[in-house]
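For this view, one protein chain was removed and the others were kept in their places.
Read from first to last, the chains carry the letters A and B; within each, the first residue is number 1.
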Amino acid sequence: MAKALKNYFVPKTVQEACSMLSAHRGEARVIAGGTDLLRQIKCGEVLPEYVINVAAIPDQDYITYDKTSGLRIGAQATAGSIASSPPVREHFAVLASAAGRLGSPHIRRRATIAGNLCNASPSAELYPPLMVLGASLKIIRAGGERDVAVDRFAVAPGQTVLQPDEIVAEVRIPPAPARSAGAYLTQRVRKGEDIAMVSVAVLVTMDGDVMSDLKIALGAVAPTAIRAPAAEATLRGRKFSEDLLGKAGQAAAAEAQPIDDVRASAEYRRKMVAVLVARAVMQAMEQVKSG
Amino acid sequence: MGEQVEVTLTVNGDAHEVRVSAGETLADVLREKLGLTGTKVMCDEGECGSCTVLVNGTPVLSCLTLAVECQGKDILTVEGLADPQTGKLHPLQQTFVQHSGMQCGTCTPGMLLTAKALLDSNASPAENEVREALSGNLCRCGNYKRIVQCVMAAADMMKGATRN
Partner (left out) sequence: MSRFEWVGKSVPRKDALEKATGKAQFVADMQLPGMLHARFLRSPHAHARIVAIDTSKAEKLPGVKAVLTYRNVPKVHPRRKLEYLLNETVHCAGDEVAAVAAVSRQIADEALRLIDVKYEVLPAVFDAEEAMQPGAPLVYPEYGTNMFHGSEGQPVLRFRPDGWLPVEVGDVEKGFAEADHVVEGTYETPRQYPCSPIPRSVICQWTGDKLTCWADTQLATFTWQDIAACLGVPQSSVRLIATYPVGGYGAKEPDKTATLTALLAKKADRPVKAVFTREEDAVATHHRPKYKAYEKIGVKKDGTITAIQHRMIANFGKDCTWSARILACSACYSCGMLYRTENSRFEGCMAITNTEQHGPMIGFGDPEAGFCVERLIDEAAERIGMDPVQFRLKNCLRYGYRATTSTGVMGRMVPGVKPTTTIEWGVAGTDADALQVCIQKAAEKAGWKAKWRGWKTPVAVNGYRRRGIGIALGIHSSGYFPHAAYVKMNQDGSATVMSSAAEMGQGVATAMAEVVAEVLGVHYDDVSVLLADTAATPAGFGTVASSGTSSAITAARHAANNARQTLFEIAGRRLGVKPEDLEARNRRIYVREKPETGISVAEACLLGHQVTGTAVNPPETTIVDEKTGKVIYPCSLVASIAEVEVDTETGQLDVLQLVSAHDCGRVINPTLIENQIDLSLTAGNGYVRSEKLIVDKSTGVVINPNLLDYKVLTFLDMPRGNDMHEILVEAPCAWGPFGAKGMSEAGATSQAPALANAVYNAIGVRIRGDHLTPERILEALGK
């Protein structure tokens, strides 16, 4: 039950939300879709005294695309709208795919991109694709703003670099490189709603037969989503071979820092990293070739 | 207990002024303050879909929605699904009754409302689309096959009604 909440604010602008956060520094939480926060309140994991509902702030759920500047996603765009957005599906399919696997249809209608990032669960679906796409976050506070790369945003489970008076306003993704494609794969127990035991996002850029660039990110196998630089290096600038793919998978598995928990053992997670990285790279590469 | 707030909720066409605390969920207010216990709560944490209601036409998990968020919004619960004028059951209710689309009945209200939103936006869903749209609604009685049949039958019935 969430009845310990003392008060509930509905700011009309992002600036107003920042002022409220500033006034109740540390005691307030921002709520948008509420899919994570309300569950946490019910489980007693967090007990904020104040809740600031930003859902009523207008025009925060935009998704716009421009060939030169890339994709801009408003903080309150939902996973569902991202998954079905034509520009996202066309240019950043890896993100659309991950957004389409987040929770259930009910959750996807409510869960926002900023909420998923701020909640910073190790298995948060949107981190790996945003990491391989080189996304950054526009963060606003009363009287200022800053940009933070998505790889530097989460620092630990449930913890980000966001200050108590700051709010995420927008996610920006640069245009995808030419001749590139991504893939997102997860391992989970159920096909319906489920939390990933392991998730993998890759972005492969090809130059002729050579994988000129590689980006690989892993979810649910470390305190935060992580990049797998050694695995990337294994493949970068090389031609594809089964053997190489296996090595990249192994390298990624070595880079993962999984734990045993209620959902899977560390050992299984590590094995799945190797399998899914190899499959995702393969899938992305074939996509580039066919596209 | 936190401050009480007055909110106006339009539920099944009727406006209700309710005093709620900031943390009260829509599910609790519907069930305990408005006596609309057709909305069932199975998991109370957004995993099962049984508490689904429509807010401005969109399926929403009422256990993960604060009542204060629904100020001024239109809420449809299972009690309001039949035609308010004639009392005639919604085609989904008709097919669920006719073909036993329920066993224990806990998931039924959430299934009906989620399926209504689907049929409102997609008049002829394929079986896979129905399964996908309902995949956030658990049926512990395992009645999935029958529920899909009922939703497809309701879609047919609604199309027939439109044609006539």
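As a working rule, contacts are C-beta pairs under 8 Å (C-beta built on N, C-alpha and C of every residue); 3 or more make two chains touch, one makes a residue touch a chain.
Note that this is a predicted model, so its numbers are computed, not measured.
In the complete assembly, the contact with the undisplayed chain comes from B:48, out of B:48, B:67, B:119 or B:153. The chain that is not drawn here is touched, among residues B:18, B:61, B:75 or B:107, by B:107. Among B:74, B:132 or B:156, the one in contact with the hidden chain is B:132.
On the side of chain B, touch with the chain left out of the figure occurs at residues 1, 31-32, 35-45, 47-48, 50, 77-79, 81-82, 89, 93, 96-109, 112, 127-128, 131-132, 134-149. One chain of the complex is left out; on chain A, the residues touching it are 1, 3, 187, 189-195, 262-265, 268, 271-272, 275-276.
Going forward, only the chains that are shown with their structure count from here on.
Here the spacing of chain A and chain B, counted between their Cα centres, is 30 Å.
For chain B in complex with chain A, the touching residues are 1-3, 5, 21-25, 28, 44-47, 49, 52, 58-61, 63-66, 68-69, 114, 132-137.
On the side of chain A, the complex with chain B involves touching residues 1-8, 31, 34-35, 38-39, 41-43, 51, 53, 55, 103-107, 109-110, 192-193.
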